[in-house]
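The complex appears here minus one protein chain, its other protein chains still in place.
Let's look at subunit A:
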Amino acid sequence: MSKEVKLFLGPNHPGMHGNSSVHLYVEGDTVVKSRLVPGFLHRGFEKLMERRTWMQNLALIPRICVPEPDINEMVYAMAIETLTGIEVPEKAHWIRMIILELARIAAHLMAMGGIGGATGLYTMPYWVMPDRDRILDIFEKITGARIYHMYIIPGGVRKDLPQGIEKDILEVLDYIESRSDEYENLLLKHRVIRTRTKGLGVLTREEALEMGVTGVGLRATGLPYDIRKVDPYARYDKVEFEVPTATEGDGYARFTLKYLELQQSIRIIRQCIDMMPKEGPVNVRFSRGSALRFRVPAGSVYAHVESSRGEYGYFVVSDGGEKPYRIHVRGASYPQGLYGVENKLPGTRIEDVALWLGTMDFCSPEIDR
């Protein structure tokens, strides 16, 4: 009988998906027990938000999810807009969708690179990161920043799109599409990748539903649950796109769906550019007064959007003051990141742990908020 050994994965480890730690108890090369040890990244976002004004939180919230920060801005804005009852201008809806889908592509590319890295296929991150950088260039032109955009604000967006940016966006989309064959060949058709991810971390529909897993984790079990379809926000009900699903529920199915969704995001952005009004306001002030004294009417609301990792939501409570009374963040990777690590990781071989975390969309800041 082999001896049980305790191994520490992270917080500083190339195979760890963020600044968390997982304690692995292994027998031989198989994990028999695992414990998530959060706190290395703890920044107390939810509590910090209660101490800052509604506007000041705009600089804080994108940091909850580094690969895809814009979804935080979107749900926060949606929650406040619901509480204030304000109607967002038409053009702002379309701009928001462009931003969200660009961020989704960037996040999917990063995740695909992560899967490559976890299997030793470092060419994949070397390819996708410069490609993702082209999207960050677009963000820089639109918002003035590459990562933390602080662009989607309550009432609309912070600024109108710069002149001629549509052309730049389409060029980037064309470029990413032109890379599709290479991505497919390198990652999705790769024998090693297929071999290592097929049958890895199988999640049944019942297990996914029980744990609260959404996104590709749930869609890989055949359930087409996508907030953009089931509870459309912005103008998602006006564009045509598909929600790819699979039935296998394993690692390969999950990252294949990511790749297919990337194609759908490109499709959505093209429609947004076509259908977006050329003129019109992009922002409505939800409250008069200086930013220091913005108030949101008392009430509570749950706003949710579809992030690249699943359902991402904010439960916001306002007591009518200048600061939120309470904000709870529903991180999309929280269920699989916390319950999944402890319940589903056992049985995995050590070399597959990083891959398991990658295909499960484990994002530390969302858990360790």
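Criterion: a contact is a pair of C-beta atoms (placed from the backbone, for glycine too) under 8 Å apart; a residue touches a chain by one contact, two chains touch by 3 or more; residues count from 1.
In the analysis below, contacts and distances are computed from a predicted model.
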item: Name under which UniProt lists the unshown chain, selected from "Lactate utilization protein B", "Biotin-independent malonate decarboxylase subunit beta", "Cytochrome/quinol oxidase subunit 3" or "Oxidoreductase"; value: "Oxidoreductase"
item: Sole residue of A:Met97, A:Ala118, A:Leu186 or A:Val316 that reaches the chain not shown, by the stated touch rule; value: A:Leu186
item: Candidate in contact with the missing chain, chosen from A:Ala253, A:Ile266, A:Leu345 or A:Met360; value: A:Ala253
item: Candidate in contact with the missing chain, chosen from A:Trp94, A:Tyr148, A:Tyr314 or A:Phe362; value: A:Tyr148
item: Subunit A residues touching the omitted chain (full complex); value: 52-53, 55-60, 123, 127, 130, 137, 140-145, 148, 150, 156-160, 162, 182, 184-186, 188-192, 194, 198, 220, 246-248, 252-253, 256-257, 260, 281-283, 285, 287-293, 295
